[in-house]
Structure formats: C-alpha cells, structure tokens
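Worksheet: the structure to be examined is printed underneath.
As you look at this complex, bear in mind that one protein chain is not there, while each of the others sits in place.
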Amino acid sequence: MATDNTVQQLAGAVLPTALRELLGAQGQIKEIAEYFEQAYAADADKNKVFSETQVYTKNALGNVAFHVNVVGSHMVSFLNKQFDELDTMQLQFDAVMSRLNNARYTLGLSNLSSYLAPRIYKTRPVSTPLKGDAVPEGARMLDRYERRPVDLSSLDDVGITLPPR
Amino acid sequence: MAEVQRDWQHREFIESVTVNVLKIVEFLNKFDISTRYRLSKLNDQLSTLERRMDSAEAQLSTVFQQQQEGHNE
C-alpha cells in the first residue's frame, strides 16, 4: 500500500493527509448519531431507520479501520526509512571520524619523529671508504669473506639416523 | 414477543460493533507500544550521533583557530 516515497514526502504530505482523513472519519460517526436521533423521533417506520443507521455505522467502522490501516502502514514505512537513513549517516560519520583520528595520529607521529634520531646501525654505511691521505701507506682492502654453507651431508649416516621421511 | 427477538438482533449488532472497535483499539495499543519502542531507539541513535557530531565539530574548530592564529601572526 505504501508506495515507495521518500521520508520527506511521507513526513511532508502523505502522513498529514492520512491523519486528517482519520480525523474526518471520527466526525462521520457523530453525524450518524445525530441523524439517527432526529430520524428516529420524526420518521414513523422505526425499523427502516434503524437498519439504515446500522448500515451507516458499519460503513463508518469500515472507514475508520481502513484509515487506521493506511496511517499505520505509512507510519511503519516512515520509521523504516528513517532507520535506514540514520544508519547510512552513522556509517558516513564513522568513516569521517576514523579519517580524522588517522590525521591526528599521523600529525602526532610526525611531531614525535622530529625528536627521534635514526639508530646508529641505520646511518653508518657498512663500510666507510677512507678519504685521501687518511689511508696509511701499507694498508690494503680486506678481501670480503663470502659465506659458504657447511655441507654436513657427510654426517648423515653417523649416529642414530632417523628413518628417511 | 417480537420485540424481544428483535432486541436480540439489535444487541448482537451492537456487540459486533463493540468487538470490532475493541479489535481496532487493541491494534492501536500494540501499534503505539511498538512505535514508541522504535522511536525511542531512533531517538537514542540520533542523540548519540548528535553528541558525537558536536564533539567532532569542536575538534575541527581547533584546527581552524590554529589557522587563524597562523595567519595573523
């Protein structure tokens, strides 16, 4: 029943009109009561008047039920829409807040880093080439030691050997 | 005693109207309770969000003040 209208539409137009109609329905029942009173007094055929009023009351009741139904469904969809919109707003806000906190965090760290000097093993190059006359005459470069993994396979069958996997 | 018989019918009509009205009233009660429940949940979420929005605004305002001070130095 509730067409898919936005929250504004619901709040702006749809709900107020539905409520106004519901209010109107209430007026109807009063009219019926008054009509019945005069008609009953004036009109001779009491039963006809009575059955007429019965029909009217039934319609009025149906009318009220219908309007209650309409207002109810509008209200429910109005609430659902509001919940969805609020959730999206909440998510967006959380995204903004996390970005904000990150910004402050990085600012803090950069502030802190101005008081941090990189550790020594970061700045000193592994080997510092000596300049110009600093090198004593007889000095010569040490040859670089290359690492050779020791081959232990020869020891495989010595001692308690585990069953080959 | 035709009136007594007809009286029964009339009273039945009145009873049926009252039963329907009672059903409408009962539905309205359930509807009221459930909508109040959801409204209050909505209200909670909204007010927390609002408060967090205010605190976020306050935080951001400190940044702009900083810039103003930066400018007019």
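Going by the order they are written in, the chains are A and B; count residues from 1 in each one.
Keep this in mind: contacts are C-beta pairs under 8 Å (C-beta built on N, C-alpha and C of every residue); 3 or more make two chains touch, one makes a residue touch a chain.
Quick note on the criterion: contacts and distances are computed from a predicted model.
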{"item": "\"Serine/threonine protein kinase\", \"Protein CBG13792\", \"SKP1-like protein\" or \"E3 ubiquitin ligase complex SCF subunit\" - which is the UniProt name of the missing chain", "value": "\"Serine/threonine protein kinase\""}
{"item": "Options A:Thr88, A:Asn111 or A:Ser154, residue touching the unrepresented chain", "value": "A:Asn111"}
{"item": "Residues belonging to chain B that touch the chain removed from view", "value": "1-9, 11-34, 36-38, 40-41, 43-45, 47-48, 51-52, 55, 58-60, 62-63, 66"}
{"item": "Contacts of chain A with the absent chain, listed as residue ranges", "value": "51, 54, 58, 61-62, 64-66, 68-69, 72-73, 76, 100, 102-109, 111-120, 122, 124, 134, 136"}
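Here is the rule we use: only the chains that are shown with their structure count from here on.
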{"item": "For chain A paired with chain B, centre-to-centre distance based on mean C-alpha positions, whole Å", "value": "21"}
{"item": "Residues on chain B engaged by chain A in the complex (per definition of touch)", "value": "6, 10, 13, 17, 20-21, 24, 27-28, 31, 35, 38-39, 42, 45-46, 49, 52-53, 56, 59-60"}
{"item": "Chain A residues within the chain B interface of the complex", "value": "47, 50, 54, 57-58, 61, 64-65, 68, 72, 75-76, 79, 82-83, 86, 89-90, 93, 96-97, 100"}
